[in-house]
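For this depiction, one protein chain was excluded, whereas all remaining protein chains were kept in their positions.
To keep things simple, chains are lettered A and B as they appear, and every chain counts its residues starting from 1.
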Amino acid sequence: MNDMVLQGTPALVLDNVTKTYSQWQRNGKAKDIIKNLLKPEKRVVTALDKVSLTIGQGEFVAYAGANGAGKSTTIKILSGILTPTSGQVTVLGLSPLKDRIALMGRVGVLFGQRTELWWDHPVITSFQWKKDVWNIPEEVYERNLQMATELLDLSDILKTFARELSLGQRMRADIAMLLLHGPDLIFLDEPTLGLDVLAKQQMIGFLKRLNKEQGTTVVVTSHDMDDLEEMAQRVVLLNKGNIAFDGDFNALRDVMGGFYRILITTQPEMPPLSLLDMKLLKSENDVHEYEFDRTKLPIHEVLGNLSKFSQIRDVEIKKAPIEDVVANLYLSWKEK
Amino acid sequence: MVDNLKTVLRLYRRYAVMDLLWLLRDTRYFIIQILSDGISAGCTVAGVYLLSLNFDHFAGMGRNEILFMMGYALFVEGIFNFFFIGNNAGFISRVVGRGQLDHIMIQPVPLWAELLTQGFCPFSGSPLLLMGAGLALYGAFKVGIVMHGTWLLLCMFYGICSCLLIMAFLYIISSMAFYAPAAAEEISMVGKDMFSSLKTYPLGNMNPVVKRVFITILPIGLSAWFPSLRLLEAGVNSMASLKLLPALYLPAATAVFSLLALFLFRKGMKHYERYGSPRYSGFGFR
Partner (left out) sequence: MNQKKNILSGYGSLLKAIRSTMFICTKQIFDGGFLFVAGGYMIQAVQFVMLIFIWKSLNQGQELLTYTLMATILHQELNIISPATSSLWEGSVIGRFLRPMPVEASFIAETIGKWWIPNFLFFGLPLWLLAPFIGISPWPASLQHGILAFISLILAASLGFAIDLIFASFAMHLKNGCFAALAIREAIFALLSGEMIPFTLFPKAVGTVFSLMPLGSIGHGPLTIYTGLADNPGFVLGLQVFWNLTIWTVAILFFRKSKERMISFGG
């Protein structure tokens, strides 16, 4: 199905998209019963505020943001489930609302907390159902089924009832089902939620391979920034309905000052070293962790400073965890 | 158009296969379902039939005529089960209220095609249809109707109209779930219960104004009583004895209710596309 997408057509374009909702407000007091029944108080919430975004074919994009930032709303708009209040949306050259049926034949959508599997049937029956509903040609179905079965290690669970699968198994089966029609673009909303470390690694490995080998465009949302960094080349950060950052993960670190961490192991029972322009984060078992901004304090200067201390036994320099970077970012947005 | 028809047939075939697989795999539940259908049908019939035993010509109908009407009512219920009992297809307020329309929206088929076909249960949904058809035929036989092809076709046509009318009514009230998903989640179930429990009552001697209400805006009388009278008339006398306007009334009312349901549901869908569903529950999904 990949040949159906015109070369050069972006995978998706959001042009000045705004989405507003109204929310009912309640104070929980019994005296307001009649008011609640007749004229409930409403508040308008802007889920997306003039968002513009273009994602090219073959990209692997992490779409992140704090709770309520507008991630799921975006995916619903891109899937034709929701209409934007204003702005234009194009996915694979199609309008999600007008061409929903044609579009759904070419994209795959997975909401991680939901399942498309048939609960009271074995996994393979759900796959056969998908073959009919998506009208997948026999040879395409067989090829994709074989690929998904191998790569996602499904052979043991194909005959198992969906209701009896563990969360990791269910997620693998859902991803496999998503791919049976060979979508050009997939939207994954929290695909690693609740998975254990191994299942998560398998899932990430599979998605990367899919993107690299099949050229499938992947847009994935998650709260786990480490997962996203491992998967995606590009990260789009949403804040209160606006795109607050769009670039790669290193650039994201730079936004927050290009912070690095350094772990210094000293001789036993030594107090932490006093180092200029470095902030001590913690000390434990003679290992002292500092943070520094490499844009202000280049690495060679750090090493030069450290060479003056003979009591140092070991040094390890690493990038600040992306989770911390983003947490600081969220905090700074919140304070604003 | 041809493509859509092909899609509908493809979906019907798939849902029929899945229903058969479920029946063969979960036979225990199928037996429980037959038992439940049987008890429900028995209790529904028993109440009004006991009334007819105590009152000669209860609400203008003889005992055997009431028996026929009970059979017709179960037959209509059976058609409903046959086509719409699976996946909450007949209880659409649940799908809307639980935010589960999203699952349908990500399928590359027209929404109406999926809603029309996803409830198809030709195997597990058939017991009540057979019970109803059996009782209706028995009642007709006891009344002394000579059952010829045209009469049977009319019986089937009216049965389908009554079922579609109920579905249209359920869609109309279910449209509320677009605006108040939590509150109206179960409204279609309540509406269906209303038809199930009240459609077996004959309305013959009722106050004419109230009777008109029950065959117009609240069409409970059209789901069994009114069509049964027409069928009894056509069967006992002759097809020619049927007056045109009363004979066409049920199909016409079905068309009006269906159009209204279409209008309101589409309006609701516009709202859904604009605001989405503020809640999601996976409960009962498939």
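Going forward, a contact is a pair of C-beta atoms (placed from the backbone, for glycine too) under 8 Å apart; a residue touches a chain by one contact, two chains touch by 3 or more.
Everything numeric here is computed off the predicted structure, so don't read it as measured data.
Contact with the chain that does not appear here is found for just one residue of B:L130, B:M194 or B:A255, B:M194.
One of B:L116, B:L137, B:L152 or B:M206 touches the chain omitted from the figure, and that residue is B:M206.
The omitted chain makes contact with just one of the residues B:L9, B:L24, B:M156 or B:L218: B:L218. Where chain B meets the omitted chain, the residues involved are 26, 28-29, 32-33, 35-37, 39-40, 42-44, 46-48, 50-51, 53-55, 58-59, 173, 176, 179-180, 182-184, 186-187, 190-191, 193-194, 197-198, 201, 203-207, 210-211, 213-214, 218, 220, 283-284.
In this section, only the chains that are shown with their structure count from here on.
Centroids of chain A and chain B (each the mean of its C-alpha atoms) stand 45 Å apart. Within the complex, the chain A residues that touch chain B are 21-23, 73, 76, 79-83, 85, 97, 100-105, 109, 111, 113-121, 125, 128-129, 132-135. Residues of chain B that touch chain A in their complex: 7, 10-11, 13-14, 17-18, 21-22, 25-26, 101-103, 105-110, 114, 273-276, 278, 280, 282, 285-286.
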